[in-house]
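A single protein chain has been omitted; all remaining protein chains appear in their positions.
Entry: chain A
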Amino acid sequence: MLIIKEYVRLYTKIMLNNKISFLWYLVFPLILFFVYNYNWLMSGPDAYSFYFQASMFLAYITFVMSIEVTTSLISMRENGFLKMFKFVSGNKYPMIFGKIITQLSFLTLSILLFSLVISLFSLSNTADIILFIVCSLVTSLCGAIPAMFFFLVLMIFPMKQESLVTILNMLLLVFLLVTANNLAHSMSWGIILLYINPLELVRALNLLITEFITGEQYDNFSMAYILFGLILYIIIGFFGMRYMRIVSSTNRT
C-alpha cells in the first residue's frame, strides 16, 4: 500500500503540472453545458430534464478522465518508466493502481466542481443542489472504475500514445453524437451500442443510479443489461491488465 501511495504522490504532481488538461476535462464541458442549455439561466429546468442533460456531460467527463489512465500508462511505457519501475516495485500493479487512484481523485474533484457550478446556476433549492452533487459523484465514480479497467485492454496493443489519442479523439466525437442523439434507444440493435460505446454505458449507469437516488424514471436500459456491461468491462480490464505490454515496441528504451 505504501508503494501505491508513492506512485499516487508522483502522478498527482504530474497532473498538477499539466493544468491545461483541466480545460479539457472541466471548462470545455461547462461551456458546452451552458451553450446547450442557456435558457435554463433564465428559467430553471424541471428535475427530469436537468438530470437527463447533466448525465450526458457527467458521462463525458468520466469517459475522458478514465481513458487518461491508459494514455498516461502508454506514455510511461514509451519512455521506459514502466520497464524500470516494474523491477523496482517487484511487479507492474502498484503503478497501475496508483494511476487509477490518482485519476479517481481528480475525477472526484472535477465532478464536484462541474456539478456544483451547473447546479448553482440551474437549481434553486439547496437540498436539490446537494442531492445532485451527491448523485453526480456516486454515479461518476461507479462508472469510472469499470471504464478505467476496460481501457487498459488497449495496452495489449503496440500503439504509441499519439496514435491512441488521435484515434480516441475521433471515436469520442462519434460516441458523443451517438449518445447525445439517443441512437441506442431508437434502434432495434441499440443494445450493441451500449456495450461498444463506453460513453453510453457510463451514461446508462448514471441514469440508473439517479433513478435509485431521486426516484425519477428515465428512458434507459434495464439494470440487467447495464450490470452485464459493467461486469464485461471489468473482466476485459483484468485481462488487459494481466497481458498488457510494459515495454514499448515502437520506441527503444
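Definition applied: a contact is a pair of C-beta atoms (placed from the backbone, for glycine too) under 8 Å apart; a residue touches a chain by one contact, two chains touch by 3 or more; residues count from 1.
Assume contacts and distances are computed from a predicted model.
*Asks:* Consult the UniProt record of the chain that does not appear here and report its protein name from "ABC transporter ATP-binding protein", "Acyl CoA:acetate/3-ketoacid CoA transferase subunit beta", "Aspartyl/glutamyl-tRNA(Asn/Gln) amidotransferase subunit B" or "Transketolase".
*Replies:* Going by its UniProt entry, the chain not pictured is "ABC transporter ATP-binding protein".
*Asks:* Please pick, from A:Ile20, A:Met42 or A:Val88, the residue that touches the omitted chain in the full complex.
*Replies:* A:Val88
*Asks:* When the complex is taken as a whole, what residues of chain A touch the one chain not shown?
*Replies:* Touching the chain left out of view, chain A contributes residues 2-3, 6-7, 9-10, 13-14, 17, 79-81, 83-85, 87-91, 94, 247, 252-253.
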